[in-house]
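Only one protein chain is missing; all other protein chains are in place.
We call the chains A and B, going by the order they appear; numbering starts again at 1 in every chain.
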Amino acid sequence: MAASSPSIANEPSTRRAERSFRSVVLIAAISMIVLLVGVIIILYLDARPAIERYGFSFLITSDWDPVFENFGAAPYIFGTIVTSVLALLLATPFAVGAALFISEYAPKTVGGILSFIIELLVAIPSVGFGLWGLYVLAPFMRSTVDPFLRNVIGPIPIIGELFKGPTIGQDLLTASVILAIMILPTILSISREIIAQVPRLQKEGMLALGATKWEMLRMAVLPYAWGGIIGAAMLGLARAIGETMAVTMVIGNSSRAITPSLFTPGYTIASAIANQFTEADSEIYFSAIVELGLVLLLVSAVFNIIARLLVRRMNRQPGGAQAQ
Amino acid sequence: MTMEQTSTSALNTAVAATQRQALFNHEEARYLRRKATGTFMVGLLTTLTALSVLILFIIVAYITISGIGGIDLAFFIDTPKPLGETGGGIAQAILGTFEMLIVGALIAIPVGVGTAIYMAEYAQGRLASIVRFCLELLASLPSIVIGVFVWAVVVRTFHSFSGIAGAIALAFIMIPIIARSVEEILRLVPNSLREAGLALGVPRWRVIIGVVIPTVLPGIVTGIVLSIARAAGETAPLLLTSLGNEFFNFDLSKPMAAIPLQIYNYATSPYDDWHKKAWAATLVLVIVVAIFSGAIRFTMRKFRYVR
Partner (left out) sequence: MSNRKLLAAVASTFFLSLSIGFAFAQDATPEATPIAGSGMVTGPMEGEAQSLNGAGATFPQVLYTTWFSDYAKLTNVQINYQGIGSGGGIKGVTDGTLDFGASDAPMNDKQLEDAKATCGGNILHIATALGGVVVTYNIPELDASAEALKFTPDTLAAIYAGTITNWKDEKLVADNPSLAEVDQPIAVIHRSDGSGTSNIFTSYLKAVNTDWATNVGAGTSVNWPTGIGQKGNAGIAGAIKGVPYSLGYVELAYAEQNNLPEALIKNAAGSFVGATGDSVTAAAAGVALPDDMRIMIVNGEGEATYPIAGFTWLLVCENQTDAAKATTLTRMLWWAIHDGQAYNQKLGYSPLPDAAIKADEAQILKIMVDGKQALPAGIAQ
């Protein structure tokens, strides 16, 4: 047989088209790397005075004083980590559960309506969430949820430390709750699409072997979709880390103590930047705020790496376009 | 048979019968347990979904109640009136949001989908990993930092706040969402589909465009709609790029209004009347995005391929 068969795929024009297509998408992908590098460079240039002046202490001291020019971002870092992790833990079960329900249990039209409704949450501007959180959620937490948690879980040793102390409703816990509500639709939308992609063959095979519906989901659908769901969760987490407006209205904005209790007012890096950027009036102050942006990228990168290690341990899904 | 043999075989039969019975009981118990788990899970999943929907109703109800009083025809066709005068609206903000979202989407969709295609279809493990890492970091940037970046690169360079800078900032927000969600969805298309196309002699790029993408088109559209809905509600990046405008302006090279900016202005003022307008504007934003995404979803409903 001839080495190269006379098919369309081997004609020069096709090869050209193939090469151009490939280059175009390659450029798109590389531009992402360029963009990130660009952002880091610009941030670094503006942050350099602060980096040189404060060095490592920026990350571990707790004093944020623009007047006397001491800048320590530890409470901000702590607040960011606590609120985003907690938001993810709260949102994911709801998101994945609802995604499973909509894809697998609900009748098609009902499922369509349900997912449309939940995705409306994405349309609500952060300002709207912030105001709702301030006027509705925070008082509700203060009057109902917080006392309940304090009385029921407070007395339990170790875990109880999370729920100690007086509350005014504006604290790390409320901020985590509102973040969870905000990232729920993102995780849900993408998970739903992922779950819908699982080939029928897998599912029907399982059922043919006598599995119950839930067992089929657990053993055929979830393992297949797991990687994609983690991807959705990471996107949700990214939003939680970077959210400013809604958080700053319910978190209490206090950067003094780092305590284990979720009832203490806190502060996140993103809201610190948003609150103080437009009013920074000295060069070192401005630098310190930009450095916060770099620190946020650092926190995000660390989360990312941890998530990847976790995923690798759980094995990537089969059937995807590229075998990893 | 002898007596012994008969009794042994009877005994064997009896033992076997008991074993079968025990096995049957065990099986039945296990079956009941599995069934119970299944029922429990259905209940749990239903509850989770119901709660998710409930929280949405609470928030939307609150926005509607707070905002419905402020909505009238003037709201949609007038520019803001100063304090003390009745009426006025956010017309210039509605048009500005549309214009910047459309331009931003025109930038973001090709870049985002292109990146996703590269990562899912072409990339060797390493490069795909790096690009994914970059995307996730970009997705976690607070919107104000994105605003600062676009301000430094576009506004400062051209010495003017502008609608195009705002559109670029919005695109910046949309791209990571589109790229990551579309990539995840493309990954789940089984290789068998691609191989079938390639085996027929179809060039690779046509396999992607003609086979892979249509299979998951609803999913791609979901990702795009998600990113547009998100970008529609962002305030901080627009504050530093398109600035906002009290007057009508369609010129992308000049400051342009947007609904979230108007909401922010109204919400942070001391006046109850303006607070009502802020809620009204929030409601309008939600409704507009809802109509937009609903229309797209409705159009796409016939496309879900059965496999």
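Here is the rule we use: a contact is a pair of C-beta atoms (placed from the backbone, for glycine too) under 8 Å apart; a residue touches a chain by one contact, two chains touch by 3 or more.
Source: prediction; values computed, not measured.
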item	value
Residue touching the undisplayed chain, where the options are A:Gln170, A:Thr212, A:Ser261 or A:Ser287	A:Gln170
Sole contact to the chain not displayed, among B:Gly38, B:Pro176, B:Gly219 or B:Gly244	B:Gly244
Contact with the hidden chain (one of B:Leu45, B:Ile94, B:Ala116 or B:Val182)	B:Ile94
Residues of subunit B (touch criterion as defined above) contacting the omitted chain	76-84, 91-92, 94-95, 98, 155-156, 159-161, 239-240, 243-248, 250, 254-255, 261, 265, 267-272, 295, 298-299, 302
Contact set of subunit A toward the excluded chain (per top definition)	63-68, 70, 130, 134-135, 138-139, 168, 170, 248-249, 252-254, 265, 271, 274-283, 285
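Convention: only the chains that are shown with their structure count from here on.
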item	value
Between subunit B and subunit A, distance of the C-alpha-averaged centres to the nearest whole Å	13
Touching residues (chain side subunit A, partner subunit B) in the complex	7-9, 14, 17-18, 21-22, 24-33, 35-36, 38-39, 42-43, 46, 93-95, 97-98, 100-102, 105-106, 112, 114, 116-129, 131-132, 136, 181, 184-186, 188-190, 192-194, 196-201, 212-215, 217, 224-225, 227-228, 231-232, 234-235, 237-239, 241-245, 269-270, 273-274, 277-278, 290, 293, 296-297, 300-301, 304, 317, 319-322, 324
In the complex, subunit B residues that touch subunit A	34-35, 37-38, 41-42, 44-46, 48-49, 51-53, 55-56, 58-60, 62-63, 110-112, 114-115, 117-123, 125, 127-128, 130-131, 133-145, 148-149, 152-153, 172, 175-177, 179-181, 183-191, 194, 198, 201-205, 208, 212, 216, 218-219, 222-223, 225-226, 229-230, 232-236, 239, 259-260, 263-264, 267, 278-279, 282, 285-286, 288-290, 293-294, 297, 301, 304, 306-307
